[in-house]
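Removed from the display is one protein chain of the complex; every other protein chain stays in position.
For clarity, chains are labelled A, B and C in written order, and residue numbers in each chain start from 1.
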Amino acid sequence: MVTRTAEPRTHYLNVSYGVMSWLLTLDHKRIALLYLISITLFFFLGGAFAVLIRLELLTPAGDLVESETYNKLFTMHGVIMVFFFLIPSIPAVLGNFLIPMMIGARDLAFPRLNLASWYIYTLGGLFTLVAAIFGGVDTGWTFYTPYSSIYSNTHVILTALGVFIVGFSSVLTGINFIVSIHKMRAPGLTWFRLPLFIWAHYATSLIFVLGTPVLAIAIVLVALERVFGFGIFDPALGGDPILFQHLFWFYSHPAVYIMILPAMGVVSEVIACFARKRVFGYKFVAFSSLAIAALGFLVWGHHMFVSGQSVFASLVFSFLSMLVAIPSAIKVFNWTATLYRGAIAHDAPMLYAFGFIGLFTIGGLTGIFLATTAVDVHVHDTYFIVAHFHYIMVGGAVMGYLGGLHFWWPKMTGRMYPEGWAKLGALLIFVGFNLTFFPQFLLGYLGMPRRYHFYPDEFQVLNVMSTAGASILGVGYLIPMVFFLWSLRYGSAAGANPWDAKGLEWQTPSPPPPHNFPETPVVKEEAYAYSSQEAERG
Amino acid sequence: MSLGFPLFPEQASTVAGRVDALYFFLVAISVFFAGLIFILVAYFAIKYRRRPGRKQADPVPDHVGLELAWTLIPLGIVMVSFIWGARLFVTLSRPPADALEIAVVARQWMWKFQHPTGQREINELHVPIGRPVKLTMASEDVIHSFFVPAFRVKMDVVPGRYTTAWFEASRTGEYHLFCAEYCGAQHSGMTGRVVVLELAQYQQWLRGRIVAEPPEVVGERLFAQLGCNACHHPDRPQLAPFLEGVYGTQRLLVTGETVIADEAYLRQSILDPAAAVTAGYAPIMPSYRGRVTEEELSQLIAYIKSLEKIQTTRSP
Amino acid sequence: MAEGTTVLEHQFDDLDQQREASSLGMWVFLITEIMFFGGLFAGYAVYRSTYPDAFAEAGLHLNVLVGAVNTAVLILSSLTMALAVHAAQVDRRKALVVFLLLTILLGTVFLGIKVFEYADKFRHELVPGYAFAFEGPHAREATIFFSFYFAMTGMHALHMIIGIGILAVLTVLVRRGRFSSEYYWPVELTGLYWHFVDIVWIYLFPLLYLIGRA
Partner (left out) sequence: MAAHIVPKRVYYLVFATLLLLTLVTVDVAFYDLGILSFPVAMLIATTKALLVIFYFMHVRYSSPLTWVFAIIGFFWLMILIGLTMADYLTRAWISLAGG
């Protein structure tokens, strides 16, 4: 089972050396690492903006930075975290690395497109960074018209161009995943033998492909209006600024599922492995991913209940938004049921999975508040929303990403991370996260609007709690950063399958050879056949 | 509150309690399901932890009945929430007919209000208790949002059109008014207060303000200054329709469609007369876009609306 | 087959798999294109339903004859593209080159006519943001119509230019003998893209040129 290497074995990391061997690589595993480095940079950049935001909100007065600066801070935080960290995070790093291995392929279908997608990502990132350096942008990550198209005098075009460009990288990734999953599966690997990680990424890729172009055209239209004076959303010409919101949220609501679906895929893998059980209700979990992707496109209007959208449309969107809660609930119940009578190990990836379930449950349940029209009227654009989407995006997506990173780190690097530190990091992140964002639910219902630079005094205590939590959260994020780097040199060798996990990616050495498998594997059993493994051993 | 800082907003409107009731229903649902999940996960994680003697899991077959249960039960619950919310939302969207009508103009970064009797306020709104108040809101620049947490009322103010909101204050006092839609540099400074007074105090407050002309009087003067009465005049029925009693009626358009002559229609007819011409008339009216401000526009509309009340004898 | 093996990329098992994957990839890409233009169509639908008269009146300022001729040119280019794919399938390299060049030529003619039309709009000051001298009661909303006219036809023209670029590269590769009846799908995929751009125009033509004619 375990591959012993007497002499240095050729793997994807040592097959060639030099900067160019990385910058021109077509190997999906190396491209995944390129993405890992870039999105980590953006994560800490976005995090730095968050630190400044939380420090400013420590006191009710606007005393740390000017209002203009504060507005740029939350805008850059949102733009960078959403478009340059969360959306590419799990798909571009873990998905890129694992999908070919999980389906028993030598690479993705289009390796050159894969590399191109990283360059496009980098180019988009550069535009956004240049915009930030030249003074930033202050429209909010939502770029609402007519503020963005006419009134703002910051670097809207440069930033929007960055977002536009990075969209192409999403599209290319999506095409690559869809085609690979359809056409490159190993012999015997039928759809219902696929790991749930693959199902989740398939659903995610559909959103990439169907949604991203609509955001792209929305941005193009804003640019045409801003640069050339076209009349598209301009009320002075009879244009409707709300049309922009429709186009924007057609992508940006499903984008939330781009973030959470892959995390759900990670959690399915981790729970199955550490409970040593097949995921309960496999087909329901698999199809609920597709259901989320499909229904996710029908609900965007719940961002617009108080926008001046028609009352009838709001009711339709409210109804449809309720439906999307169901597949999410199905997943949570099935994960919980998977734990029943399992053999549960409490390693760090599993702690992240537990954290994910808890935080996603809260995020999902508060989503029902927002889908309920009359309650949303009150909490819309308050800190309740901020808390809700951070529970989904950070409590959900980032916990999933970190859990996945811990889980597959041995596979990616061939090294183990220090388990004690990892558990400490997971604990700090969980505690810090809740302390940061739970008070924001209370703030939101009290009525504190989002994007406020200064605020009435009575909101201060909860804001102080939130800032205190953020500092714990910040430390929590630094810990894995440090020990992952440490493990590259000092971590113990991992072996092919340190978790004794199922799945094709664990059947090849760590780090994997350049083309993943010595010969194409043939699949004879379903995913997560942990009990049959037991039977084999007698 | 003993904590020294609030954890729950005041209820100062007739709908606040109803919104909160739904909110608490959802909180109860959330606590139940989140609690259920947390307890089960924690219980399973401990009871079935891996230990000597428990290296492998017990196989548990899938259970379609369970899947159906946790599909259908949550579905039922969210449908309750949808229907409950929808009914309340429709209430929130329909101002009562007898409401006190206040014109709101939002701009970077202030709120301007005008009472039906002409009094104007900036960043401060005085309203009587126990009387529905309807806000007809317009923006001079970007999107803003009128938000009074204590009333549980929020509505975006969108440039180029009217949006409306309404509330009926149920408790006297001063309450926060926020702009909830990000609107630029001083967004967080675009705040104010709503002062709820007893009816007598409100009337006293109205009397105490500098006597301004009621909006319909200013509107009437504008109507003459802008030359509207050159065509909209009983002597020239072939040129333009009478405006007496026009507000709130069904209008047949040249396209064959009918519209209700509400604020939005009157606004459109002043700014873009050609967009919806009343049947039987030629599209000869010039646009007044750029020639009237949002406030003048609301005064003109107030005048046209007032014609309904003044005019008692109607041509047959 | 010797030629075939050189084009087989390492991640695929055989040429059939590679061809199917490439074809599926192209179709998925075309979906993104549908959604990209879809945003424009949705915006158009919103404003056309809001300002039907203004759109009808503004549409009269476009030249139906020119639009119809351009439609015919584009349909003809789709035919030559389809014939190019056919020539590639039956290994007739000379015919393939001829049809590709014809397609490029027709695409260029289309763009030439488009330039002529744009110049006309500039001359008559019907360009939002540059000079807009539309007369009539609907002048304001007509700005929106012409904004969409330029955004839609501009995006379409951009796709045409990209398509012509791809066709040019393809022609060079064909002359270098890179393709055969076994490995011809780059021609086919380019064809898919070209036909898609044609379809977009098939909708743009009635939406922009033909409304309000009666």
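Things worth noting here:
Convention: a residue touches a chain if its C-beta (ideal position, glycine included) is under 8 Å from a C-beta of that chain, and two chains touch if they have at least 3 such contacts.
What you see is a predicted model; the values in this text were computed from it and never measured.
From the set A:Leu108, A:Val171 or A:Leu210, the residue in touch with the chain omitted from the display is A:Leu210, counting the whole complex.
Screening C:Ile31, C:Ile104 or C:Leu126 against the full complex identifies C:Ile31 as the residue touching the chain left out. One chain of the complex is left out; on chain C, the residues touching it are 16, 19-20, 23-24, 27-28, 30-31, 34-35, 38-39, 41-42, 45-46, 49-50, 64, 68, 71-72, 75-76, 78-79, 81-83, 86, 89-90, 185, 188, 191-192, 195-196, 198-199, 202-203, 205-207, 210-211, 213-214. Although one chain is not displayed, its contacts with chain A can still be listed: residues 182, 210, 214, 242-243, 246-247, 250, 297-298, 300-301, 304, 309-313, 316-317.
Here is the rule we go by: only the chains that are shown with their structure count from here on.
Contact count check for B-C and A-C (C-beta pairs in contact): higher for A-C.
Chain C has its Cα centroid 35 Å from the Cα centroid of chain A.
In chain B, the positions touching at least two other chains are 272, 289.
Shared contact sites, meaning residues of chain A that touch two or more other chains, fall at 238-240. The touching residues of chain A, when paired with chain B in their complex, are 62, 67-68, 71, 138-140, 144, 146-147, 150-152, 235-236, 238-242, 275-278, 280-284, 305-308, 311, 314-315, 318-319, 322-323, 325-326, 329-330, 332-334, 336-337, 339-346, 354, 357-358, 361-362, 365-366, 368-369, 371-378, 380-382, 442, 445-447, 449-456, 458-462, 530-531, 534. By the touch rule above, chain C contacts chain A in their complex via residues 9-13, 17, 20-21, 24-25, 28-29, 31-40, 42-43, 46-47, 50-51, 54, 128-130, 140-141, 143-144, 147-148, 150-151, 155. Partner chain C is touched in their complex by these residues of chain B: 255, 272-275, 283, 287, 289.
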